[in-house]
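So, chain A:
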Amino acid sequence: MTEPGSFFVGAVLIIPAVSAALLVVLPDDRAAARLNALAAFLTFVAASVLFVERPSPGRYLIVDDLNVVFIVLSTFIGFTTSVFSASYIAHELETGRLTPRYLRFYHAMYQTLMFGMNLALLSNNVGLMWVAIELATLTTVLMVGIYRTPAALEAAWKYFLLGSVGIALALFGTILVYLAAHSIVGEGLDAMAWNVLVQRSPEFDPALLNLAFLFLLLGYGTKVGLVPLHAWLPDAHAEGPTPISAVLSGLLLNVALFAVLRFKSVMSANPGAFAPGPLMVSLGLISVIFASFMLYRRQDIKRMFGYSSIEHMGIITFAFGVGGPLANFAGLLHMTLHSLTKSAIFFCVGHIAQVKGTQHMPDIRGLTVSHPVLGWGLAFGVVAIAGLPPMGIFMTEFLIVTTTFARHPVLAVVFGLSLLVAFGALLLRLNGLAFGEPHGSLAPVKASLVPMFAHFALVFAAGIWLPPALVAWFQNVASLLK
Partner candidate 1 sequence: MDRLALDVAHLFAGGLVLVSFMLLYQDRMTGLVNTFALHALVVSLSVAWQAHIQHAPHLYITAAIALVVKAIVIPFALHRIIVRLGIHRTIETVVGIGQTMLAGIGLVALSIMVMLPIAAKAGTLAQQDLAFALSVLLLGLLMMISRRNAVSQVIGFMSIENGLILAATGAKGMPLVVEISVAFSILIALIVIGVFLFRIRERFDTVDIHALHEYRGEQP
Partner candidate 2 sequence: MLLVLALAPLFTGYVRKVKAHLLRREGPPLVQPYRELLRLLRKDVVLAHSASWVFRVAPYLIFAATWVAASLIPTFATGLVFSYAADVIAIVALLASARFMLALAGLDVGTSFGGIGSSREMLIASLAEPAMLMVVFTLSLLAGSTQLSSIAASMQEPDVGLRFSLALALIALVMVAIAENARVPVDNPATHLELTMVHEAMILEYSGRHLALIETAAFLKLLLYVSIIASVFFPWGIAVSGQGLMAYVAGVGMYVVKLAAGGFLLAVFETAIAKMRVFRVPDFLGAALMLGFLATLLLFVTLAG
């Protein structure tokens, strides 16, 4: 590992690991929060260097067009979330929902989670990626249960069981992939390396690949939160600390979906294997429809946005299932924008819940009057996530619907209508939350709003103008995904 790029790759992994170890022993919570943010920032810097300095793929690690964007994205959101969590956690300490002991645990876990996700993104090895994702899952499980309220424990337990089953299925799929590969590539690490797999995939046994993909889709799909494997997701979002909800929606779901994408590229490189498209389309569509209707009866604000995450994961899966350069591009862009928007929404929601002292939506009203910044922030977020212009998500949904309608009109109509249904639900809630007579505490909010606005600015800009480099990467990947 002599070239500079690989040094930074190492940095992206080592910084979180080391800081996690440090945070375990660091007693002072203030300092811990700062160190947490600092580490996240350094990781982000190191990651963003990868844009320019890209090392040649190693046996275990790889940086290519697909993951470089997501690494930078996840480290960035990791950083902003750590900033947000600093102010959030401080409030939690005041209200005594968390004790310093748990807090130390929390910060350590946070960095471990970062480590796990970066590893999963960077790994050039199906097995390594599996281990990394499992690590990330475990840490989030522990953090979801951190409040130790019955509801939190229940959510954690549910997440844990379903997640483990998913992990098991994914592992089986991974083994199958190896089996498909090792007879061609030969035994050993190469048979699990991405770049090799994609190259040699045409020679693999299609039947084995089909079976493998089925297990992988279900396994990682559980993490993605596709219906009917979604059950853990809303409660996990609702009961955990808000920074974790943000990271879950913003990053972990993406990482799982990223894994699915990797395998899809392997699949689609093999002519004999069945096209993964229809499967993904149907799963995505079911998720979208289901989540859209589930939005209507929600009382808990965080759970509602959890369901909205399910919806958007469905949208992305749908897009990749439809395939074609435009739809794939839209899917990738949607992954990026959704994680930015949704995490920003969770920042906002976290502060709202803290100010109002409740997550129960009927008790929150008139935010634009009582807390203009939060209220309008929420309004902006909802408008953005609902895919209204000029925010970026409008662009992706535009592409998805138009390209789909040209090919499968019925699908597009159903898809579009369910988007409309979801929009109706979100807007209904927004009306109640942001407008009308204010209700509940009017205490001014002390919050770090910078992360939220940073995300919103990015989302807004993406709707107007996309940097050509990003477009080039995405188009390259889109063509790779077929």
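Descriptive notes on the structure:
As a convention for this text, a contact is a pair of C-beta atoms (placed from the backbone, for glycine too) under 8 Å apart; a residue touches a chain by one contact, two chains touch by 3 or more; residues count from 1.
Quick note on selection: all candidates are chains of the complex that A comes from, given by their letters.
Because the structure is predicted, anything quoted here is derived from the model rather than measured.
Here chain A touches, in this complex, candidate 1 (chosen among 1 or 2).
Interface residues of chain A, counted against candidate 1 in their complex, comprise 125, 127-128, 130-131, 134-135, 138, 141, 148-151, 153-155, 157-158, 160-161, 164-165, 167-168, 171-172, 175-176, 178-180, 182-183, 187-189, 191-192, 205, 207-208, 211, 234-235, 238-239, 297-300, 303.
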